[in-house]
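Here is the structure we will look at.
Removed from the display is one protein chain of the complex; every other protein chain stays in position.
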Amino acid sequence: MTMTVSSPAPAPAVETATYREALRAAIREAMTRDDRVFLMGEDVGRYGGCFAVSMGLLEEFGPERIRDTPLSESAFVGAGIGAALGGLRPIVEIMTVNFSLLALDQILNNAATVLHMSGGQLNVPLVIRMTTGAGRQLAAQHSHSLEGWYAHIPGLRILAPATVADARGMLWPALADPDPVLIFENGGLYNSSGPLPADPATIDIERAAVRRPGDDVTIIAYGGTLATALTAADQLAAQGMSAEVIDLRVLRPLDDETLVGSVRRTHRAVIVDEGWRSGSLSAEISARLVEQAFYDLDAPVARVCSAEVPMPYARHLEQAALPQAADVVAAALQLAGRHG
Amino acid sequence: MTMTVSSPAPAPAVETATYREALRAAIREAMTRDDRVFLMGEDVGRYGGCFAVSMGLLEEFGPERIRDTPLSESAFVGAGIGAALGGLRPIVEIMTVNFSLLALDQILNNAATVLHMSGGQLNVPLVIRMTTGAGRQLAAQHSHSLEGWYAHIPGLRILAPATVADARGMLWPALADPDPVLIFENGGLYNSSGPLPADPATIDIERAAVRRPGDDVTIIAYGGTLATALTAADQLAAQGMSAEVIDLRVLRPLDDETLVGSVRRTHRAVIVDEGWRSGSLSAEISARLVEQAFYDLDAPVARVCSAEVPMPYARHLEQAALPQAADVVAAALQLAGRHG
Amino acid sequence: MSTAAKPRRARTKPSTDDRVALLREMLRIRRFEETCVQLYSTEKIRGFMHLCIGEEATAVGVMSALTKDDAVVGTYREHGQALARGMSMTTVLAEMFGKQTGCSRGRGGSMHLFDAALRFYGGNAIVGGGLPVAVGLALADRLRGQKRVTACVFGDGAFAEGEFHESANLAALWHLPVAFFCENNFYAMGTALAREHAQTDLAMRAASYGMVAWTADGMDVVAVADAARRAAEFIRAGEGPCFVELRTYRFRAHSMYDPDRYREKAEIEGWRHHDPIPALTATLRDDGALTDADLARFEKEIEAEIADAVAAAEAAPLEPVAELTRFVTSEHRSAP
Partner (left out) sequence: MSTAAKPRRARTKPSTDDRVALLREMLRIRRFEETCVQLYSTEKIRGFMHLCIGEEATAVGVMSALTKDDAVVGTYREHGQALARGMSMTTVLAEMFGKQTGCSRGRGGSMHLFDAALRFYGGNAIVGGGLPVAVGLALADRLRGQKRVTACVFGDGAFAEGEFHESANLAALWHLPVAFFCENNFYAMGTALAREHAQTDLAMRAASYGMVAWTADGMDVVAVADAARRAAEFIRAGEGPCFVELRTYRFRAHSMYDPDRYREKAEIEGWRHHDPIPALTATLRDDGALTDADLARFEKEIEAEIADAVAAAEAAPLEPVAELTRFVTSEHRSAP
């Protein structure tokens, strides 16, 4: 369903950009290529986006297509659903996943459900973007990672770009999807920079990506935890343990093939998830690995998640609540230790 | 924190009643024992409750304490939070978990969070009751089982009474909890009947209950799926397989001790969950069993869940989407077969 | 409550033929709903079913003002809305039977009737859940420069939900071509209007959002048709959204589960005198525009239409269980 042949690896880089710039370039390209595309959300226009993603787009496309909304999450997300049913290709921005709860009824009971409930008559080609994650001392009402909840909902596709290439390339195929797609942008990534692919349209929204090959353990991460996993892999390498790092990229539907294939080779898995441990996406991945690779596992599947607390403001407490590379290293070594 | 010594087994029965009558008796008792307790929700008064749970209570306690609300889920749940902060012990009824999404922001961002966010200053002694589950051909906006989402939220206690005894006995200890407690009533249970305990106050809200002892496989269920699990256990017995059936009762915090203890003996586990499979509570239980009993497992942990579709109206489709005893039997036999 | 309803005469009268057609359509819906009661008692129809008996004038009047390009967002009490919009009894009844030939292939049932071709967007069982969707449909028309009307029907209970507040403000703020039709039947399930709202003058409250708003007699199909026509003209003229409160009453319980213990029998009886069908029948008789023979013919035609629909629904196949997971996501994937 992507616009070109699907391929998990980003295309060769031509330039570098920040994650924020990549998202902006993707929106600009989509708005230029297809006049049915428009951006709607709180402060996306005159303010430039609460995280400055849409800075400058109002001047370029005007207030009809870069549409500031009142504080009315349920109504403007629902309006995105209606606009999609009406033939447009809306990109709705919700400032953070925490506020998206106010629109969850619209997302689950309308966007995700109407196609099935209407016997296939009405599809909703809607893209919703929102920020997720902690690490910026924004405290308990601005810092949670609830994308795992959305990955529970049949009818939705859930994306979590962790790289500049994915930030640049995932929007267009998401808009090409006839059904609702949610894109989760970890707030800690906006200032990160990396290579921009020559042809963003070659980015697929189907498969996970192996970000670092390895043999002794599979570390599964996504979005904000990918960097944590890669750092852990470096540290493990220094200790003689070769870790394969997989970036989920797509949280629903999960790419079991890539995950199971890796674990069949490494026989060990550590999942890194910024969500609260109990009932996080990491639980589903663990359950699937056990269902599909039980006899290949040399050790239990390990999970490194956030502490089960409302995210505290104080930096030392927040950092203690979040998954750290050291926790991932310890978990991986324990799996090996317990094994050897 | 329960009002008496905790004990997972219901007290000896003196009479029988329906699940609905047991809930009503529990509300009546709580309102009589403590004048800070009141019931608030849509149509709990004059209508008698959308599922007739509070029928007759308006006449008994009057409109101030049996309080009909407008259609305003976010406001009356938030008002329950405020009333709890103000010294009352509200029981808020939300007609079904599907509509509770409109109040989820209040439940997560206020009720579950304010104690921690205020450094321990403000606790919220609130009880929220709601119906969950399918099986009555109510279709995709009235039939989902989302209690697993609530079990993800730190700061909440989540209860799922599956028996008449629990329906009768869980409310008072829930009201005794200084923090928010959510009680999920599976809609298919209201007309079920069973023994009423002599002393409902002996019902704990801490532990899971072994509803049927067995040796060859542990079947884990809760709420609406307990009956399915027990039926499956009968059928397995007929085929020479002895199944232990555990009723979770408390979805958060999970009673790992009872679950792991059982699986350590049976070496096999099947989890029955009416939620959509991906990201359901069954995933968390599977992950925990693997983390805590990996080396005792003779086979992968199996899950029997609902099909990942918006619940359809037509009876044959709805039944096909729901976990059936036959599916549980098949899963259990497969674990044994693969094992033996 | 009932005394609160202030009937208003319509400013202009539709032609005699039009009024006869409105009467016939109300009769068609009434008989259909009565049949649904029987079919529910014999368990051919299951789940939640909400009838519009007594409220036929609102659905018939509103739909009479719309063209085929316009859009409709309805409620879960939408049998009448769907039929008046042009859906066939066959597809609607088959849906309630849970058959493959139903408009939603048996997946939706009574509360989830849809027809993409007629731009009938359901059939929504989350009270107030359709309001933002209607705003979005109107936004699409605005951005695409299409002069179409989106009619959004909802109840007095839905008016209390936050979705109404947010949707009304968005529609007025963006000057969108959406007509809000509030079916005020004075109850939200068992809760009377005065126990739902501190201020029960809903049209006045809607006006406070900066929308043109007024009230019409929802028991007089001619008044509703006239109000809906004016609303549609207003919107097509680019005057932005508007709100019409239609004061009506349901003669039957909220749903088939409802013991209806919260209303005085006298109140119900009082409203029966405003039954939209006998009222218009009498007027048309007086005007000599309708004979007993006409009425008898209508009844016969409708009876036949219903009989055919029932027979077809009975005979229709079930969706194969193998199709359960179809339509969770789209089958045809196209470029944006």
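Order of writing sets the labels: A, B and C. Residues in every chain begin at 1.
In this text, a contact is a pair of C-beta atoms (placed from the backbone, for glycine too) under 8 Å apart; a residue touches a chain by one contact, two chains touch by 3 or more.
All of these numbers come straight from a predicted model, not from anything done at the bench.
Asks: Where does the absent chain touch, in terms of which shown chains it meets?
Replies: A, B, C
Asks: If the hidden chain were put back, which of B:Val37, B:Leu189 or B:Val245 would touch it?
Replies: B:Val37
Asks: Of C:Ala21, C:Val37, C:Ala116 or C:Leu173, which sits in contact with the chain we cannot see?
Replies: Of the candidates C:Ala21, C:Val37, C:Ala116 or C:Leu173, C:Leu173 is in touch with the missing chain.
Asks: Using the touch definition from the top, which of B:Val114, B:Ala167, B:Leu189 or B:Leu317 touches the missing chain?
Replies: In the complete complex, the chain left out is touched by residue B:Val114.
Asks: Of the listed residues B:Ala25, B:Leu39, B:Val53 or B:Val77, which contacts the missing chain in the full complex?
Replies: B:Val77
Asks: For review purposes, identify every residue of subunit A that touches the missing chain, sorted by number.
Replies: 42-43, 45-48, 50, 68, 70-75, 98-99, 102, 136-142, 307-310, 312-317, 320-321
Asks: Residue by residue, what part of subunit C touches the chain that was omitted?
Replies: So the residues of subunit C touching the missing chain come out as 160-166, 169, 172-173, 195-199, 204-205, 208-211.
Asks: List the residues of subunit B that touch the chain left out of this view.
Replies: 1, 3, 30, 34, 36-38, 64-65, 69-70, 72, 74-90, 105-106, 109-110, 114-123, 125, 154-155, 157, 172, 175-179
We adopt the following convention: only the chains that are shown with their structure count from here on.
Asks: If you tally the C-beta contacts for B-C and for A-C, which one comes out higher?
Replies: A-C is joined by more C-beta pairs in contact.
Asks: Compared with subunit B, which chain's mean CA position is the farthest off?
Replies: Ranked by distance of C-alpha centres from subunit B, the top chain is C.
Asks: Report the inter-centroid distance (CA atoms only) between subunit A and subunit B in whole Å.
Replies: 31
Asks: Using the average of all C-alpha atoms in each chain as its centre, how far is it in Å between subunit B and subunit C?
Replies: 37
Asks: I'd like the Å distance between the centres of subunit A and subunit C, where a centre is the mean of that chain's Cα atoms.
Replies: 41
Asks: For subunit B, jot down the residues that touch at least 2 other chains.
Replies: Each of 74, 98-99, 102, 139-141, 308-310, 312 in subunit B touches at least two other chains.
Asks: Please list all residues of subunit C that touch 2 or more other chains.
Replies: 104, 106-108, 112, 124, 126, 129, 162, 328
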